[in-house]
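A single protein chain has been removed from this complex, and every other one stays in its place.
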Amino acid sequence: MADDERSRDLAELYVRFGDDRLVLGHRLSEWCGHAPVLEEELALGNLALDLLDQATVLLERAGSLEGRGRSADELALFRDASAFRNLLLVEQPNGDFAATIVRQYLFDVFDLHLATSLETSSDRELASFAARAAREAAYHARHSREWTLRLGDGTEESHRRTQTAIDDLWMFTGELFETDPLVERLVAAQVLSDPQALHAPWHDAVTGTFREAGLKEPNDSTFRSGGRRGMHGECLDRLLSEMQSVARAFPGASW
Amino acid sequence: MSTAASADTQGSLWEVFVQEEGGAAHVHAGSVHAPDREMALQNARDVYARRGRVASLWVVESTSIAATAPADRAAFFEPAFDKIYRHPQFYKVPRGIRGL
Partner (left out) sequence: MEIPAEDTADLERHFQSRLDADETIEPRDWMPERYRKQLVRMMSQHAHSEVVGMLPEGNWITRAPSLRRKRGLLAKVQDEAGHGLYLYGAAETLGTSREEMITQLLTGAAKYSSIFNYPTLSWADVGAIGWLVDGAAIVNQTTLAKTSYGPYARAMLRICAEENFHKRQGFEILAALATGAPGQRAMAQDAVDRWWWPTLMMFGPPDEASPNSAELTRWKVKPKSNDELRQRFVDLAVPQAKAMGLAIPDPELAWDEENSHWRFGKIDWEEFWRVVRGNGPMNRERLRARAEAHEGGRWVREAAEAYDAKRRARRQAVA
C-alpha cells in the first residue's frame, strides 16, 4: 500500500473511531444532572470522560495523518454532519435510562472485542491505544451488563422498557460488523482484524446476557447503516448544532 | 407523595475502604448507596477511585459493622494508655551497641 493511501486510510479509520467516541461521550454527558441516582451521575460521568478522552487522542491522530493541519477541536467542532463517520448506533438519542444502557451495552461489548483485536495491529499507535481502551471497555461492559441484568430482570416496567430499547436499537447493530473497501485494505495491511470475526463473540455475549435477564433477541434482520459513509439520521445534525454552537460563533478563537 | 416513596431507599448504605498502591492498609473513605454488592463495588470505584492510585476496594454494608459505643471508651481503651512496659523506652540498655 502506498504511503499516501495508507495515511489516508488510517486517517479515515481514526476519524471513524474518534467520531464514535465523541458522539457517544457527548450523548452520555447529556445525562449530567438528570441521572436516576446520584451514584450513576458519577458512573455515567466517568464513562463519558473515558470516551471523550479517547476521542481526543483519536481525532488528534486523525488530524495529523490527514496532513491538513486540523486539530481534534477543528474536526470535532467545525465539520458538518455529512463529514462525520460515526456508527448510527451511537448517535441515537438517550431516551430513558434503559435505552441509554442498552445502547451502551451493545457498543461496550463490541468495543471490548474490537480493542482487544487491535492490540496486535500493525499500526503501533493504534495498538498502544487499544491496550488502554480494552481495559476501559472491560469496565464499561461490566457496568452496562450489570444494569442490563437489573433492568431486564427487575420490575415489569423496567423489563418492558429494556425490551423496547433492544427492539428499537437492534437494527443499528449490523453496521458494527460491516466491511467496505477501506476496511478490506486495512485488514490486508494487518491494521485491523476482519470485523465479521467480531460478530460471533459479540452475539454470544449479548444474547447470553439477554437470556440471563429474560430479554429476547429481536427477530428482525433488517439493519440500517450509512454512518461510516456520512449518511446519518436527523438527530446527528441536531446534536452537532448544539455541540458546535459556541465554537462556531467565534471561529479561530482560543478558549 | 405515594406510599411507594417511603420504600425508595436508594438501595442500602455501604461503607467504602480504599487501599492505595504501595502496600498501604485499607482506609475508610466514606459511604455509597447501592442495591447489592456488585453495584456497591462499582459505585465505590466510580465515587472514590477517581484520583490517586487505588489498588483495592472493600465495601461493607453499614449495618454489618460492629462498633464500640462512646460509653465503652474508658473501659476499652484507657487501660492501654499507661502500659509503659509495651514501649521500648521503658527498657534500659547500654548505649552504643548495635541492634539495641
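A and B are the chain letters, set down in written order, and residue numbers restart from 1 in every chain.
Basically, a contact is a pair of C-beta atoms (placed from the backbone, for glycine too) under 8 Å apart; a residue touches a chain by one contact, two chains touch by 3 or more.
Treat the numbers as computed from the prediction; the structure is a model and nothing was measured.
Shown chains touched by the hidden chain across the complete assembly: A, B.
When the full complex is taken into account, the listed residue touching the unshown chain is A:E41, out of A:E12, A:E41, A:E66 or A:D237. Among A:A127, A:M171 or A:A247, only A:A247 touches the chain left out of the display.
In the full complex, chain A touches the hidden chain at residues 26, 29-30, 32-39, 41-42, 45-46, 48-49, 52-53, 55-56, 59, 72-73, 76-77, 96-97, 149-151, 153-155, 157-158, 161, 242-243, 245-247, 249-250, 253-255. Contacts to the hidden chain, counted on chain B, fall at residues 1, 4-6, 8-11, 13, 29-33, 35-36, 39, 47, 50-51, 67, 69-70.
Please note the rule applied: only the chains that are shown with their structure count from here on.
Chain centres here are Cα averages; for chain A and chain B they lie 39 Å apart. Remark: chain A residues 37-39, 42-43, 45-46, 139, 142-143, 146, 150 touch chain B in the complex.
On the chain B side of its complex with chain A, the touching residues are 10-11, 32-35, 38-39, 42-43, 45-47, 50.
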